[in-house]
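Okay, here's the structure, questions in a sec.
Only one protein chain is missing from this complex, and each of the others stays in its spot.
Each chain gets a letter, A, B and C, in the order it is written, and its residues are counted from 1.
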Amino acid sequence: MEVTVLLFAAHRELAGSGSTVVSLPEGATAGALLETLRGRGGGWTQLPARSAVAVNRRYATADTVLREGDEVALIPPVAGG
Amino acid sequence: MEVTVLLFAAHRELAGSGSTVVSLPEGATAGALLETLRGRGGGWTQLPARSAVAVNRRYATADTVLREGDEVALIPPVAGG
Amino acid sequence: MIWSDVLLEPIDPAAVLDRVGDPRDGAVVLFLGIVRNANEGRPVSGMEYDGYIEMAREQLAAIAGEAAERAGSDRVAVAHRLGALDIGEVSVAIAASTPHRAEAFDAARHVIEEIKKRLPVWKREHYLDREAAWLDGRLPAAAASR
Partner (left out) sequence: MIWSDVLLEPIDPAAVLDRVGDPRDGAVVLFLGIVRNANEGRPVSGMEYDGYIEMAREQLAAIAGEAAERAGSDRVAVAHRLGALDIGEVSVAIAASTPHRAEAFDAARHVIEEIKKRLPVWKREHYLDREAAWLDGRLPAAAASR
């Protein structure tokens, strides 16, 4: 299955991109996705091993199981206001 | 000595006036002034036996000694804002 | 600039807000007290504010100064109105600005709480059935230092 990954702020600078598409085995979790991204080498390895994530614009956990077509965002520590 | 007394809100309605001049013996206190006013009869008797007072626009107590020409205000429970 | 006044004319909240703010400040809080259409379930048609205006001005300046000192900011402004007000009119406007938000909230809150405790102002509610009554208030603590 494929999911779309969105990256923001410092994460985007590390990755050199604001979004990417990732192929994952069925049943993969958000945590597994993060490991996959970190395995890409280059700046990707500097993504944090633990990050908040949102799946389809809702906060989720590393255990959240992904589905085909999900929009998964890595959420760096937030600093709004 | 003479002092000027100011009355507000419900006190003014009881007294039928917003101000009055009172003659008092030298050394009289704000508490003694209040008793003098209550002794005038009519609506004055309905002034409270205890009231907050201000002398020359500062909060004072029943024990505060008055002086010639002081401006003494009886301060009903306040309700601003 | 710490600013305060007791006015007989309508209050312009934007003008009070404009009196605060500084390049150092990351937070602004504006509080407005408004005449509302009911009190304890009874419909109200308007509110009449009486005040000992000279003393109220001095007390309000003191309150604003205390709030500024607590907040570590001289950007505090407050206006209180007297006279006959309709529903929806602004009776008090308080603005404070500070580098961080907690102090701005605290300053605005301090000003309104102290107004309720010690500003020599009284209000008479006018009800829809044409009666009117002076509202029960709070006995100010006698304090020679104030």
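The rule is simple: a residue touches a chain if its C-beta (ideal position, glycine included) is under 8 Å from a C-beta of that chain, and two chains touch if they have at least 3 such contacts.
All figures in this text were calculated on a predicted structure; none of them were measured in a lab.
Listed by label, the shown chains that the missing chain touches in the whole complex are A, C. Per the touch definition above, the residue from C:L7, C:L30 or C:A132 contacting the chain not shown is C:L30.
In the full complex, chain A touches the omitted chain through residues 6, 8-10, 12, 52-54, 57-62, 64, 73, 75-81. Within the complete assembly, residues 13-14, 17, 21, 23-38, 87-88, 97, 99, 101, 104-105, 108-109, 112 of chain C touch the chain that is not shown.
Everything below uses one rule, namely that only the chains that are shown with their structure count from here on.
One finds 50 Å separating the Cα centroids of chain A and chain C.
Here the CA centre of chain B is 26 Å from the CA centre of chain C.
Looking at chain B, no residue sits in touch with two or more other chains. Among all residues of chain C, none touch two or more other chains.
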